[in-house]
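The other protein chains are all here in position, but one chain of the complex has been omitted.
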Amino acid sequence: MNPATNSGRALPWALVTPALGWTLLFFVLPFLAMGFSSLTAHDGSGFTLSNYSQFFANPAYWQAMVNSLQVTAIVTLVSVLLAYPFAWILAEQVPERWQRLALMLAVLPFWTSYVVRSYSWLLVLAQNGVINRALTGSGLFTEPVQLANTRLATITGFVHFFVMLLTLTIFANLKQLSPSYRKAAADLGAGPVRTFLHVVLPLTLPGIMVGAFLTFVLCIGDYITPQILGGNNELLMPQLVMMQIGRRGDFPLASALSIILMAVVTVAYLACARRLKIERA
Amino acid sequence: MSINPNNPLSVLKSHLHATYAAAALLLATGSLAQAADLNALIWCDHADPALLQPFEEANGIKVNVKEFEGTGAGMAIVEQSQPGDWDVMVIDSIDIPRGVEKGLFEPLPEDKLPFADLFPQVKMDGSTVAGKRYGITEKFGYNTIGYNKTKVDPADMQSMAALTGDKYKGKIAIYDYYLPVIGIAALAIGKKTAELTEADLPAIKDELLKMKANAKLVGEVTASQTALATGEVDILVGGGEWVTAGLAKENPALDFSIPKEGAVLWSQSLAMFKDSENKELALKFIQYIMSPEGQARLATSSCYWGMPANAKAALSDEQKKILRFDEQPDFLARAQSYPAPNADLDKKMQDVWTEMLQAQ
Partner (left out) sequence: MRALVRIASWLYALAVYGFIFLPVVVLVLFSLQATSFPIPPFTGPSLRWYDAVLADTRLTSALVNSLLVAALSSAVAVTLGFLSAWGFARFTLLGSALLRGLITLPLTVSYLIIGMGLLVLFNWAGVPKSLLAAGIGHVVINLPLCFAIIYSQMGDHQINIERAARDLGAPEWKVLLLVTVPVMAPAIFAGFFLSMTFSWDEFVISFLLTRFDTTLPVEIWNLLRSGLNPKTNAVGSLVFAVSIVLVVFFELMLLRRKPA
């Protein structure tokens, strides 16, 4: 890109400083404050590492991290597996002029409020909810099945949201593929299955990775869905963090737990960083 | 938070403080404009418009409310606020001395409040500090066993053994608040709630784990109410009139018992802040809540029902029946006090609770 230098060096910095300043003041600095807070004792008796050591010493605490990772991994995997064929159908099987409408419909429930979405699932999955009524009414089951207040309910709520999100990103990805790739593959004698496996799938993989990473970040930090649907039969990390704030106002411990959570996300980020292209190369 | 003056972060802080002070000033203008309003730190039953609106209209002001759960969280909110931010607070009656120790509360004028009309057991004569009363009990009830009488045998509900036995496995919900349920577990193993120490925690934990193994969910106020009302479960550990009474219209089969081991008495008080800039209005508010009309509205609030502390509350006969008003002397005699751990034991109790939640 050609730098325009006729206006000196002041202008470019004047353009980027507000955004950088905002990020430093309201993102980096709060993070430092949180780090500082995590090293202090709740009773104000000075510096301590006990907020961190507590996490590792108490199985009930690190179990929350294990639960979070398990749930997030399952959610990410299931969502990708459900969304990819769906996005593919929308992009390849639905006639061009209906595609926009089909996609709009697929993400419409995105626009229900986020808190309400989880609540709606509670209604669907409840003991006397729609699904159980249908199951017992049809004679398939004599007793209602426990669906609400389980890990399965939490996962269902999450998958619902992320299928929509991933359908959007994967659809966009598929549409970006130039048809000439496929044509080239066909010309070289590849059947539709081989074309898909060797051309389409590899080319859309980076897009899937971006979507999967986004799913991972949003899922692992979410408090509402497990709180509403999980029935507190187990705790995930965000619930443990909010418990420290809500019950005891223990900000140092909540800060330490948040930092541990963030460290795990960072490790995940680094693990797939090579495949990620969040910004233009 | 203690801050070392040589710490680089502290130096950074002093530089930044000016920036934030300017921002704070900007933000504060919004709250200054509301100086004539009453700022109340409350439990969800006080957020009911049916309770607040008559007071707001009579005085031409707005009551700003902030909900919280648990004394620890409430104290944290107060500590993070500026002096004068808050006027009144709802607090567990037993925790009033904790607030007084921190120098938060103003003594209440006994002659201007209906202390004489309170049920004697909830007057909290033990919670006076240097002969002064810093809080007035407004509402009470029991954390005990709530159940659906058409689905379980009421005779079984007279003993806490039913909670850990096999008969009702998978039909039980546990109220997700550690103090009362730890109290119930203590009663179940024959301990006095007022005398709990750290040494009792392992036995209490075992009892909690047995309950958890029988439970379908551990839920907050709403989730546990709903689970009981919709038939998701038939028994709620920690339930009481605060669950069953409000739902009596929708589901008249809901009831509660005080088993032979006893029950945990919960009791909430109103206190006034020493730094309130609005003490006159704060007192008016407390007087309103303690008046027969205010008491009736509070007792039947939309979030949860409970016994009015003032025996003269203007409740209808039907409401009294739902609350089992006439049986109170017997209930009160058999109930034990709410656990009141110090900060250290409190943390340990909460860790026990966390372990119970995580147990599979």
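We call the chains A and B, going by the order they appear; numbering starts again at 1 in every chain.
Methods note: a residue touches a chain if its C-beta (ideal position, glycine included) is under 8 Å from a C-beta of that chain, and two chains touch if they have at least 3 such contacts.
Quick caveat: nothing in here was measured; it's all calculated off a predicted structure.
Considering the full assembly, B:Cys303 is the residue among B:Leu201, B:Cys303 or B:Met356 that touches the omitted chain. For the chain missing from the display, the contacting residue among A:Trp22, A:Phe56, A:Phe141 or A:Tyr181 is A:Trp22, taking the whole complex into account. Although one chain is hidden here, its contacts on chain A can still be listed: residues 1-4, 6-7, 11-16, 18-20, 22-24, 26-31, 33-34, 37, 82, 85-86, 89-90, 93-94, 104-106, 108-109, 111-117, 119-124, 126, 128-130, 133, 160, 163-164, 217-218, 220-224, 228, 238, 241-242, 245, 251, 254-255, 258-259, 261-262, 265-266, 269, 278-280. Counting over the whole complex, chain B has residues 1, 13, 16-17, 20-21, 23-24, 26-28, 30-31, 39, 44, 47, 49, 64-67, 80-82, 85, 220-222, 225-226, 229-230, 249-250, 302-303 touching the chain that is not drawn.
Note that only the chains that are shown with their structure count from here on.
Averaging Cα coordinates per chain places chain A and chain B 35 Å apart. Interface residues of chain B, counted against chain A in their complex, comprise 1-2, 9, 16, 19, 68-70, 72-73, 75-77, 79-80, 170, 176, 178, 216-219, 223, 227, 230-232, 343, 346-347, 350-351, 354-355, 357-358, 360.
Residues of chain A that touch chain B in their complex: 25, 29, 32, 36-37, 40, 43-46, 58-61, 63-64, 67, 126-128, 146, 148-149, 231-235, 240, 243, 245-251.
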